[in-house]
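With one protein chain removed, the remaining protein chains of the complex are shown where they sit.
We call the chains A and B, going by the order they appear; numbering starts again at 1 in every chain.
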Amino acid sequence: MSTSTPTRQPVTATAVGTRKRRPLLLDLYSTAVGKKYAMAISGIAMMGFVMFHMLGNTKMYLGAAELDGYAEFLKKLLYPLAPKESVLWILRVSLLGMLALHLHAAWSLTVLNRHARPVRYQSARDYQEASLASRSMRLSGIVVVMFMVWHLLDLTFGVVNTIGTDGVYVRSEVYANVVRSFDRWPVALFYVVANLLLGLHLAHGAWSIFQSLGWNNPRFNAWRVAFARGFAAIVVIGNISFPIAVTVGIVSV
Amino acid sequence: MTHLVSNLTLKVWRQNGPADKGKFETHVIESITDEASFLEMLDVLNERLIGENKEAIVFDHDCREGICGTCSLMINGQAHGPQRGSTTCQLHMRSFKDDDTIVIEPWRANAFPIIKDLMVDRAAFDRIVESGGFITSPTGGAPDANLIPVPKPVADAAMDAAACIGCGACVAACPNSAANLFVGAKLTHLNLLPQGQAERYKRAEAMVDTMDEHFGSCTNHGECSAACPKEISLDVIALMNKDYRSAKFKNRKQLSRK
Partner (left out) sequence: MTMLQDRPTNTKLISKVPDGALVDKWDNFKANAKLVNPSNKRKFKVIVVGTGLAGASAAASLAELGYRVDAFTFHDSPRRAHSIAAQGGINAAKNYQGDGDSVSRLFTDTIKGGDFRSREGNVYRLAQVSVNIIDQMVAQGVPFARDYGGLLDNRSFGGAQVSRTFYARGQTGQQLLLGAYQQLSRQIGLGGVRLFNRCELVDIVVIDGRAAGIVTRDLLTGELASHAAHAVVLATGGYGNAYYLSTNAMNCNVTAAWRAHQRGAYFANPCYTQIHPTCIPQADATQSKLTLMSESLRNDGRVWVPKNFDENRAAHEIPEQDRDYFLERLYPAYGNLAPRDISSRAAKRLVDKGLGVGPLKNGVYLDFAEAIGRLGRPVVEERYGNLFEMYERIAGENPYDQPMRIYPATHYTMGGLWVDYELQTTIPGLYAAGEANFSDHGTNRLGASALMQGLADGYFVLPYTISNGLAPLLNKTVPGTDHPEFKRVETEAKVRFQGYLNVRGTRSPDYFHRELGKLIWDYCGMERDRNGLERALTEIPALYSEFKKDLRVTGTGEGINQTLEKAGRVDDFFQLGTLMCKDALTREESAGGHFRVEYQTEEGEAVRDDENFCHVAAWEWTGDENNATRHEEQLSFETVQLATRSYK
């Protein structure tokens, strides 16, 4: 009759086991709360990157020489104290590390969360607070990563930079590469869409950071959402202005 | 004054035991007074089922005044139904209109296995409290209650968090089945008070670790707080995160050095 009768035992001594201790950071990372710390810290690093990347790129409005010169400047960061490109490479590797950490934490939290509700609700949910941004973090994140790969192949490695054009990719001619790439409307469109999703990702992520890191204080709590949205808006507006500027001809060779 | 709500279509989840697949069963309530509470509406339905020689729908309930935390139910996709800041037992039929369809599901989470129909097992919450959700104070040895003053704002904030009724709506509403609001509330309650300082970080570590064995992770949607009958703030989660970090990094032999 009854489909299954649970075996029942009295509850006792539930808190006498000891948890295996790992080295400090691994120990922290082993729990979901710790992984959120990893998400938040790597998120901050990448937020710093996208902001400076956007600011640097506005040099294109000052002309080819400025932008190309900025690229050269990056290579010479801290030169001659440090060898050429060394600092840039340290930054690149660190950022990749942060990205890897962000992705790993996101992946393992997703697995955890799927496991936490193996049988989904059989009727439609009526969400009250969850926003489009918060609910699309995985999707927006994946699209942004895919975009990043394209973006690197396009403007850093030049592999896809000349598809559909008759130009030649020259690494140091950043300005020309950008204009050539965005002259292709599907590329410009992809760029705009990806950046809008990045903005969505940041609008939730930049707020989440405060929660995940436990930065909570009535004195600034009201500003947390405003900061996240403002930050996202600045990055997105800056970034999508570039393909639009190329498309409408403000920036051209 | 009293009105009748008529022709309600109920789609109620029936599941005969944990291993059963379960399905929605449809019942029509021809009419019911809008003064009836949601659970009284289910009582009426159950009496009808018994009249028809059928098994009554199993659901958890007890105090019916919104404080014991026994009642649950996902009603039309919302934990505890459409009324903010209240439990299912405090939801009345005046929240519904004639000809409405009402879908009733149990809480769903790996940590809350379904026992039967709409009843789930929320014992995982108890395991978390057992691991550290207390202040060790054996009977008899307590100093005078007024020995340690507690600033009123601190006492109030602790009370805000302590209002949690342990119903599990936060887990049910969370897209990830996370229990951070529940654990955060208990930690905030005890960790804010002077009496709770001695075990503050041990408590944070133990409770978060235990939570991890059962529940998903917080992705800051805010659904938990929106579903919470006591409207507990997301701030408690931030405090939990902070204390958990401190628990890992602080030199606990010198805790007084902030």
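In this text, contacts are C-beta pairs under 8 Å (C-beta built on N, C-alpha and C of every residue); 3 or more make two chains touch, one makes a residue touch a chain.
As the structure is a computational prediction, the values presented were derived from the model and not from experiment.
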**Complete:** From B:N76, B:Q90 or B:N180, the answer for touching the chain not displayed is B:Q90
**Which of B:D99, B:D126 or B:E213 contacts the chain that the document leaves out** = B:D126
**Residue ranges of chain A at the interface with the undisplayed chain** = 1-2, 5-6, 8, 10-16
**Message:** Across the whole complex, list the residues on chain B that are touched by the chain not included here.
**Reply:** 1-2, 17, 32-37, 39-41, 43-44, 46-47, 49-51, 53-56, 58, 60-70, 83, 86, 90, 92, 94, 115-116, 119, 121-123, 125-126, 129-131, 133-146, 149-152, 155, 158-159, 162-163, 165-166, 189-190, 193, 195-196
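Just so it is clear, only the chains that are shown with their structure count from here on.
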**Asked** Which of the residues in chain B come into contact with chain A in the complex?
**Response** 11, 13, 16-20, 24, 74, 76-78, 82, 103, 105, 108-111, 115-116, 123, 126-127, 130-132, 173, 175-178, 180, 206, 208-212, 214-223, 225-227, 234-235, 237-245, 248-249
**Request:** Enumerate the contact residues on chain A facing chain B in the complex.
**Result:** 2-6, 11, 14-15, 19, 24, 27-28, 31-37, 109, 112-113, 115-131, 134-135, 137, 204, 207-208, 210-216, 221
